[in-house]
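Worksheet for the structure shown next.
All protein chains of the complex are present and in place, except for one that has been dropped.
And then chain A:
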Amino acid sequence: MMTDSTMPAQATAAAPSEAQAQLFPFVLQLADTSLILAHRLSEWCGHGPILEQDLAMANIALDFLGEARSYYQYAAELEGKGRSEDDLAYLRSAVEYRNPLLVEQPNGDFAGTIVRQFIYDCFHYHLLLQLKSGPDAQLAAIAEKSVKEAAYHIKWSAEWVIRLGDGTEESRRRVEKAIENLWRYTGELTTPSATEQALQAAGFVPDYAAIREQMDAHIARVFEEATLAVPVGVFMQKGGKDGRHTEHLGYLLAELQYMQRTYPGLQW
């Protein structure tokens, strides 16, 4: 890049560093992931199995939505093309979305939602612990705030995995079915995409092998208490982080983006 001494000083000061600019796709991926999971959880609102759990799911959805907004705002800043958080969330197509496949899976029954949540919480919590001491100050600040919420989420979802696994015959059958359905999406979380690999080399994205170990230990502990078996030898699906999604995401986005697509360019 050519340096020009006549360039206004503030333009260079406001622009993110070259290393930071590389972070854009990763921050966007974090934003998409939190938004899609928040959206799925919010679908339960008013339909939960117990009023207290309806409240809990809305609460967790709100945490993820808040986290998504922080990431989108930061991503917009990193990109520096004048796009807003809403432009990024509402005006990108399914193939541009970068969330892992797990979080876009439909809610299913309460067991399906709990298993999806618990697995993601395990990844999310351990990821945030790393990001909060990472080299990027802004990402560290978002992680610092979010990890407190994630600690509560993982406690909530783990407790439900235990209740359902070690509850009744029916709850056990349902939670086992959910694990069987969703396990194939668990590998992608810690399989770095090309973007992540590059950022890992630069130190911006933590080592996923270490996170995987912590996750697996956490899952094993909770499954043991729930008297559930950890599946082995499952073929792992991936692609979400590169924009190749399951069919479910298109429907979700059709609903999520309906207003912005129908009435382009308006303020709400």
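FYI, contacts are C-beta pairs under 8 Å (C-beta built on N, C-alpha and C of every residue); 3 or more make two chains touch, one makes a residue touch a chain; residues count from 1.
Keep in mind that, in the parts below, contacts and distances are computed from a predicted model.
Going by its UniProt record, the hidden chain of the complex is named "1,2-phenylacetyl-CoA epoxidase subunit A" among "1,2-phenylacetyl-CoA epoxidase subunit A", "Glycine oxidase", "GMC family oxidoreductase" or "Dihydroorotase". Considering the whole complex, the residue from A:Asn59, A:Gln200 or A:Gln214 that touches the absent chain is A:Asn59.
Shown as candidates are A:Ile119, A:Ile162, A:Ala178 or A:Leu228; the residue that touches the absent chain is A:Ile162.
For chain A, the residues touching the absent chain in the complete assembly are 35, 39, 42-43, 45-55, 58-59, 61-62, 65-66, 68-69, 72, 85-86, 89-90, 109-110, 162-164, 166-168, 170-171, 174, 255-256, 258-260, 263, 266-268.
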